[in-house]
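Heads up, one of the protein chains got dropped from this complex, but the rest are sitting where they should.
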Amino acid sequence: MEELLERLLEECRPATGQGRVADYIPELAKGNPEALGVYVIGSEGKHSWAGDCRQKFTIQSVVKPILLLQALLDNGPDLVQKRVGVEATGKPFDAINAGERALDSGHINPMVNMGAIVMCTLIRGGSYEERFQRLLGLTRQLAGDNEIGVDEAVYQSEKSHGSKNRALAYLLKSNGLLEDSVEEVLDCYFRACSIQVDCRALAHIGAVLSNRGRLPVSNERVFPAPLARYVNAILMTCGMYDGSGEFAIRVGVPAKSGVAGGIMAVVPTRMGIGIYAPALDQKGNSLGGIQLLEQLSKALYLSIF
Amino acid sequence: MEELLERLLEECRPATGQGRVADYIPELAKGNPEALGVYVIGSEGKHSWAGDCRQKFTIQSVVKPILLLQALLDNGPDLVQKRVGVEATGKPFDAINAGERALDSGHINPMVNMGAIVMCTLIRGGSYEERFQRLLGLTRQLAGDNEIGVDEAVYQSEKSHGSKNRALAYLLKSNGLLEDSVEEVLDCYFRACSIQVDCRALAHIGAVLSNRGRLPVSNERVFPAPLARYVNAILMTCGMYDGSGEFAIRVGVPAKSGVAGGIMAVVPTRMGIGIYAPALDQKGNSLGGIQLLEQLSKALYLSIF
Amino acid sequence: MEELLERLLEECRPATGQGRVADYIPELAKGNPEALGVYVIGSEGKHSWAGDCRQKFTIQSVVKPILLLQALLDNGPDLVQKRVGVEATGKPFDAINAGERALDSGHINPMVNMGAIVMCTLIRGGSYEERFQRLLGLTRQLAGDNEIGVDEAVYQSEKSHGSKNRALAYLLKSNGLLEDSVEEVLDCYFRACSIQVDCRALAHIGAVLSNRGRLPVSNERVFPAPLARYVNAILMTCGMYDGSGEFAIRVGVPAKSGVAGGIMAVVPTRMGIGIYAPALDQKGNSLGGIQLLEQLSKALYLSIF
Partner (left out) sequence: MEELLERLLEECRPATGQGRVADYIPELAKGNPEALGVYVIGSEGKHSWAGDCRQKFTIQSVVKPILLLQALLDNGPDLVQKRVGVEATGKPFDAINAGERALDSGHINPMVNMGAIVMCTLIRGGSYEERFQRLLGLTRQLAGDNEIGVDEAVYQSEKSHGSKNRALAYLLKSNGLLEDSVEEVLDCYFRACSIQVDCRALAHIGAVLSNRGRLPVSNERVFPAPLARYVNAILMTCGMYDGSGEFAIRVGVPAKSGVAGGIMAVVPTRMGIGIYAPALDQKGNSLGGIQLLEQLSKALYLSIF
């Protein structure tokens, strides 16, 4: 397996040159565009890796499935689906998804920013500090890493450059879809996006989802199997933004990308995969990461279709 | 003239029963739906009135042409038009006028909220306090009333219920169309909308515009004639929101309505008209006010077409 | 007057070089981009002209106000407004003005293609041949020229390149806004757009509208004054497509442009103006024509604002 990963890594590294590191906040622009790392955790617990797989980066949108999981655990699927729809929007992740209609929950889903902001309000807790700590706790448990924390520089940078997310949040509020203080909710969201991970952590999260809620090796249950199916299904239809359709054809497994270059992929019953490659394509997905996953999928017949 | 106004007022009063007072903020919901007042100032300086014409109410969107005038005076038409487009949007005043495109100045105009927010940033001044004071000064001069001030209760109500306007402002900011602090700019905008006027004040403003920038009677010039043509033209095409086309047919003069029930109408070279009738139609225009203007236009052949 | 027209013509001729002749059908692409002509008919009946003012060209969208007039004459304003709205759409003339909503009459207006297609169905007549002949008759009467006919080459070219208009018509039909045969209705519309005129004809049409329905000199009434106000009001708010707002500021009179380079302008109570200048700006309006009208408006204080 290590050999395969090393070989694919070499094949895909040139692809990174065609992408661009996200630069909407200064902190992200510091990412190394040529970095490429991969980490695989099999259902039986075997770890394999190659490349820049211990490089730290911020989780960004890969926190969305964890937010969804926390919201599902705290409220059950019925309530969550009433507040955050489950259909693809057909638009970019940060689209002002409001035309001539009043915005309603059917126009958002858990993998776009508006939906993720609403999910922050669905986490149980007496304060947003407490809510965030519960989310961080779940993230550490899923990632199998209790050291995980927030990248303060990215958090501050997000917070001070967050006009688009503020527009989205106030739009939710003016449509009656968000009751709490916009700044408190967004603070929780910005901190969630700034959680620092590495490929190993993402692979571990993927492994728990592939294992339908049980930790690898110990098989300890973190959440019920139907919630894993819920999250995996959403990842399949919307996890790669408006590139989800092509990803389903080329790779064929549930996955979630983040703008810092991470991808967390779930191969049901078989493995979790974590990728880091910060050079992005035009839809905001890791360019080298998708190519590496496509090769890996072909080599190991990972597609579920 | 008084007789005509009295007669039309009685004819149109029943129409107010078909409208609804604005209730998006609690303070506005207190308006008396049956109120109806009209005030006319002729180019030669004659004043005529009928009904509830000394009732105080907030200027709301009728401040938009004053904001535009101040922006034009401080920057000239070329710069203003570069920052705030002049075409009808075909959508309601508070529409999130952004589909799949990045928002640009061509998607907003001075008579919709987004455009008015941008115009606040175009007023010259060392602080937003100073900018607002300059705007208030111009309003007093145009209205011929130095006592005019802000309705503090409405201002506070707007400020604490302003999620939609905050969404619009952050959307402008995230598209590079607004550089200053959103809260400071909106504070200026909310105060501008909360300026307290009566029918006489609106008629006086209309008279100056109809007189192409000169005060009635004294003929003192407040602003250059080409700016009056600029403002009047915009009022004609966009002044009554997405009811502007029908208003042009039924009444045929430049006018601007506000959500508190005011209408300021300009009959070029002939008169300014101020109306108060807080019961609104579905597009947010004063229902009784439009009917009264239609009858007045027919009786006095006011249409410029 | 002739001197003034000659002088302005020379000043504006260079502007034509910045525009482009319409080329969506081969026949229109043959237009001479440097052509520029102007014709003025005063309310007292005086004719003045300069430049290429006897050049023949197709009326194109300038037929829309005539279609509207015929529909108003045959059905009255109430029915017409129920079938074809009167608000600016904020979009180009041939926009598929349907987002996520079912299309209704409020989404179209008489100056965009969809509205003009619906108006063809509102002309009285036993057949579409008869309807077209009535429209042609009205056009001849308004233009004061009984020789006016159809440019067969342009008509055939429109008919065989009319996919966009067919899409618009079938969209109307599928929304229950058009009952007759799409091909018959479009045939009438394509012929209407292919009526051949010159600057003199357009000036004459404008003169009748400026004279509120009476022919110049004879003062014979062709249609009632309120219909002239209806048409002029619509021209003011929508006549220059999504350039109507800027035209209202720069020129300040009701006008209609066509893609072959014609503009028909109405100066209420004073004059009708016909322009020919086939080089268009990006919104499909005659570039040299607008500039010439702007200069003429400034020289003679034509703006109604």
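First chain written, first letter: the chains are A, B and C, and each begins at residue 1.
Here, a residue touches a chain if its C-beta (ideal position, glycine included) is under 8 Å from a C-beta of that chain, and two chains touch if they have at least 3 such contacts.
Worth saying up front: this structure is predicted, and the values here are computed from it rather than measured.
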* To do: Would you mind spotting which of A:37, A:65 or A:243 touches the chain that isn't drawn?
  => A:243
* To do: Can you work out which residue in C:13, C:140, C:159 or C:173 touches the chain that's missing from view?
  => C:173
* To do: May I ask you to list the residues on subunit C that touch the chain which is not drawn?
  => 91, 95-96, 98-100, 163-164, 166-168, 170-171, 173-174, 182
* Positions on subunit A contacted by the hidden chain, ascending -> 77, 81, 85-91, 99, 109, 228-230, 232-234, 236-238, 242-246, 248-249, 252, 254, 268, 303-305
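As a working rule, only the chains that are shown with their structure count from here on.
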* To do: Note the rotational component of the Cα superposition from subunit B to subunit C, reported as an angle of 0 to 180 degrees in steps of 5.
  => 180
* Asked: Per the centroid of Cα atoms for each chain, what is the distance between subunit A and subunit B, given in Å?
  -> 47
* Asked: Touching two or more other chains, which residues of subunit C qualify?
  -> 99
